[in-house]
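Right after this comes chain A.
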Amino acid sequence: MSRLPFLIGSRLWQLLPIIVFATFVVFSLLQLVPGDPALVLAGDYASRERIEEIRQLYGFDKPFVVQYGAWLWHVVQGDLGKSLLSSAPVYDLILQRMPNTLLIATYALLIASLIGIPLGVLAATKVGSRIDSFVTSVASLGVALPSFWLAILLVVTFSMDLHWLPATGARPFSVEPGRAIAHATLPAIALAVGVIAELARQVRSALIEVLGSQYVRTLRAKGLSPISVLWKHGLRNVSVTMLTILGLQVNRLFSGAVVIEAVFAIPGAGQLVAYSAINKDYPVVQGVVLVFVVMVILINLIVDVLSALLDPRAAES
Partner candidate 1 sequence: MTDLSGAVDILVVDDLDVTFKGRRRNQKVRAVEGVGFTVREGETFGVIGESGSGKSTLGRCIVCLVPPSGGRVLHFGKDPFALSASELRRHRRGFQIIFQDPNAALDPRMTILESVREPLDVAGIGTAQERRVKALEMLDRVALAPELALRYPHEISGGQKQRANIARALVLEPSLIVCDEVVAALDVSIQADMLNLFAKLQREFSLTYVFISHDLRVVAHVSDRVAVMYCGKLMELAPAEDLMAAPLHPYSQALLSAEPEPQPAHLRNKKRIILKGEIPSPLNPPSGCRFHTRCPIAVAECATREPEWREVLPGRWAACHFAGAPVPAVSDATVEVLRP
Partner candidate 2 sequence: MSVDGVLGVPPRTTATRRVNFWRWVRSDLRAVLSLGYLFILIFVSVFAWKIAPYSPIEQNVTELLMEPTWSHWLGTDDLGRDVLSRLIWGAPNSLYAAFLAVTVAIVLGVPLGLLIGFLGGWFDELMSRFIDALLSFPPIVLAIAVTGALGIGLTNAMLSVGFVFAPVLARIVRAQTLVVKSALYVDAARGFGAGTGHIIWRHILPNAIQPVIVQVTLMLAIALLAEASLSFLSLGVQPPQASWGGMLARAYNYIELAPAQMYAPGFAILLTALAFNALGESILVALDPTMKRR
């Protein structure tokens, strides 16, 4: 398709200011830390020379915008700095941890789509029925359920009592995919429940709106069967909305992953950011947050482009 590069280009152009602002927010995190940032970054036991070296390196004696520019220049080259605790490059740390997070997030999204979307469709086609009120109630419950509590309950039931699945740790998917999936299953389920609830609710209301619209009622009046109205018109028109809803869940998944990883002792990016925040390892915190936000923005870009391809109306806006 010839308009695809143009489409991606124009969306990227629109996203550029958002990316710039996002990096600016990440950089500004360090400014929130009370005290001299050079002292903070040097750690508690640094020598005076080391502090001065860091001041020079980051340019803390220069204006804020210059500091930001220097930092951004390093980031663009893939240099996210070094961990204050382990001195390992932040980039390497994230590269090690991120696959575990992405595995459970993707797994959870898959589970959530396979359950949440059909539930929403089912409820929307039978508005007011018992199925509908069941789905609506379950969704309200799912939204209010603390995911880490659910995770603990899953561990108690499926690992400790039934011994079906492992309770902790992770395996690299590329080396032993079977065991990696087994390890990721409980975390993914715990992560998926909130997303299932959200998907079911939003798909339900989006579909109800389409099915209640004038042209669908006209189709019904013309004698089309409810099934073919649903498949040919309802779902097709809702597909773009569904894609957008799915895209918005990415934020929720990453947020949830941070807590879920703690329950299952998964060495993922979420655990890394929480651990680093507690231990004031600011370069690592900044690095992980940056990678997360860039991933979210890129996923939204993909969703945008896909919606534009699916729906000519969306392409114009």
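The rule is short, and it goes like this: contacts are C-beta pairs under 8 Å (C-beta built on N, C-alpha and C of every residue); 3 or more make two chains touch, one makes a residue touch a chain; residues count from 1.
The candidate set was assembled so that all candidates are chains of the complex that A comes from, given by their letters.
In this text the structure is predicted, and so the values were computed from the model without any measurement.
**Q** Please state which of the candidates 1 or 2 is in contact with chain A in this complex.
**A** 2
**Q** What part of chain A is in contact with candidate 2 in the complex they form?
**A** These residues of chain A touch candidate 2: 17-22, 24-25, 29-30, 32-34, 127-128, 140-141, 143-146, 148-149, 152-153, 155-156, 160, 250-256, 258-259, 262-263, 270, 273-274, 276-278, 280, 282, 285-286, 288-289, 292-293, 296-297, 300.
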